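Missing here: one protein chain of the complex. Every other protein chain is in place.
Then we have chain A:
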Amino acid sequence: EQDCLRFWATHSRALAERWKAARAAGPGEPAATRELRRRNRDAFGELLLSIRGLPAALPTLPLELTVLYNSLLFTVGASDSAIKGEADGIHQGLLRVLEACGTCGQDLSTEELWQKVLQEVTVEELQAPLHRLGALQAAWWLAGRRLGSIAGLFQLLSTAEDTGRGHCSEGQNELLSLLKAWRVPAEGASLPLVQSVEDLKEILCTAAAFLQGLQELEAGNFRTALSLLQEAAGGFCSKKILAQIYTCLGCCTQRMGKPQTALQHLKRALQVDFQCLPALSHAAAVYHELGEMDTELQALALLYEALENKPPAAASSSPYFLIRTELLVHSPTLTSLLRHHHPSEVKYLLAQRCLQDGRVTDAVEHYLDFLALLQGGLQQQVPLDGSSTLPRIPEVFLEAASALEQSGRHQDAITVCEEVIKRTTDLIPRMLRVEKRLEQPECPLPGAGLAGGLLSQKKDSLCCLAWRTAGYLHQGWAWAKLGESKEAITQFSRCLGDLLRVQLHGPAIEPTDNLPPEVEVLQKIRLLSLIGRGTQFLELGRHKEALLDFQHGLQVSPGDPAAASYLVQALWKLDRKQEAAAQWQKLSQSSPGEQEGKGRPLPLYLVSCLEQAMFPHSQTLASTIQDYLGTAAQDTS
């Protein structure tokens, strides 16, 4: 006689055995295993449908719940993407259990349903399948970050004796100890599973520790995060996940102020899985923090090389594990910690660090490489999802120009700047009215969105203007270095001309405070440009014009030591010695450190200009003036 129960059991066993045989045969083609998983998902799905086509009955429920377990596992395994949403299958399965027992729970939530089932259904044969299903439910809830629901469920699943075991260790994470105390039901030979519950439990423990660690990391509780992540690192997981956990451990310890421990963790991450390149970039960041420039640069170079050689491939490892940690743990922290850097970003970082450190030749090399990368097309080379760490491209050009200039390649610097100037020509309006308090837009007004849009447009125009004028400024200094004073003056004049397009409005009190950052940069450019033109006038012997420029410079930035020194020099050369001496005295009385510490840091591309604008002969000037003052004093006495 052909009984359904026997038929289904045979069918289910055959499917599971076939899968196990395929698993034992070792990994085949990824596409083939994916296909195999898909076929199995469909087969188990249909079997479950058949079983559910009949009224629920206690003798068939162990089989039904086992088939449900296998079917859900294949649903997860075949999709290869993280688990999302509710497991409706489990909900239905629980309703079927209640149906067989003659009660119902239609309107209950899944949590309540579990409670009802576990408290009311005492049939011995159902306990093991229900426990297994509970573990799967935990997987779903873990993916949904519903940790409270899991804890509740496992409290129900654990017997009194188990909870006693679990509570022995004080201070341990409650959920983890509950999970660990849970006793896995033995797998019966008649109802084989496609992935054992032991595996599932181990994976749950790892994932729960990992996820909670990440949450604590997010919340800033680094100690707790550390112990949880360490727990996770000791758990059952794949190489890829272990490397990720180590990376997170590294980040955690770094934030705790233990860079050496962080380095060790990051090293371990790379030892486990060299494809875990985020670990390498974090290591570079740690070295940066430690101030080990050489090592940082080497790490970055290595990262760049690795990124070049192997683009991060999304290879799904170990196709025979249906439920895997990566499918259970997703958190924004993890995504941001494990963000894969783009080669271009790394290249830029290399260039920037070199420039900051004054390794000009290396910086030039890297900047040129980066610009060459850009030639390949912006879309391919730069991540456009807003997560990029790259600055705006003109700034990179200007930094490149700055590097070129510092390494003595003035002509090249001029060419690069020309590019910036050319590109920004059409982007700047003739006139730019800027409120001094640009930073505080009146949001509650109606039409604030429009105003905001206008504001950002204005900001953008200001940026363009800054880049363009900075381009001229660099060109001016480059020509000056080449000894072409006239050409230099032309460029400085262009710079100043363009700067006139900005009209500052608003209260004139405390001019340097509270200025929007863009305007502050523009002011700095104006100052540097004035000083630059002044020096060139001095070169040409046009002292009066030089004097005018320096005076203007001092108006822009009162007390600027370079401008003031040049002013003294200009006055001296014009033979207005008394005035020069007075100015000098004023200058030497103001404390030298006053100017530096104030304000925001300058953009990197202006740093070299600032250095060039420094007054070079302050010693000789000082001695001449002092001599003069000495003689003057003698004269008066």
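In this text, a residue touches a chain if its C-beta (ideal position, glycine included) is under 8 Å from a C-beta of that chain, and two chains touch if they have at least 3 such contacts; residues count from 1.
Throughout what follows, contacts and distances are computed from a predicted model.
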{"item": "Candidate names \"26S proteasome non-ATPase regulatory subunit 4 homolog\", \"Transcription initiation factor IIA subunit 2\", \"Aspartoacylase\" or \"FANCB protein\"; UniProt protein name, chain not shown", "value": "\"FANCB protein\""}
{"item": "Option from A:106, A:119 or A:309 whose C-beta touches the chain left out", "value": "A:309"}
{"item": "Absent-chain contact - pick from A:12, A:70, A:149 or A:253", "value": "A:253"}
{"item": "Contact partner of the left-out chain, one of A:68, A:211, A:248 or A:263", "value": "A:263"}
{"item": "Candidates A:154, A:236, A:367 or A:492 - the one touching the absent chain", "value": "A:236"}
{"item": "Chain A residues touching the omitted chain (full complex)", "value": "1-7, 23-24, 26-27, 30-31, 42, 46, 49-50, 52-55, 57, 59-60, 184, 196, 198-199, 202, 226-227, 230, 234-239, 242, 253, 258, 260-261, 263-264, 267, 270, 272, 290, 292, 294-295, 298-299, 302, 305, 309-311, 313, 317-318, 320-321"}
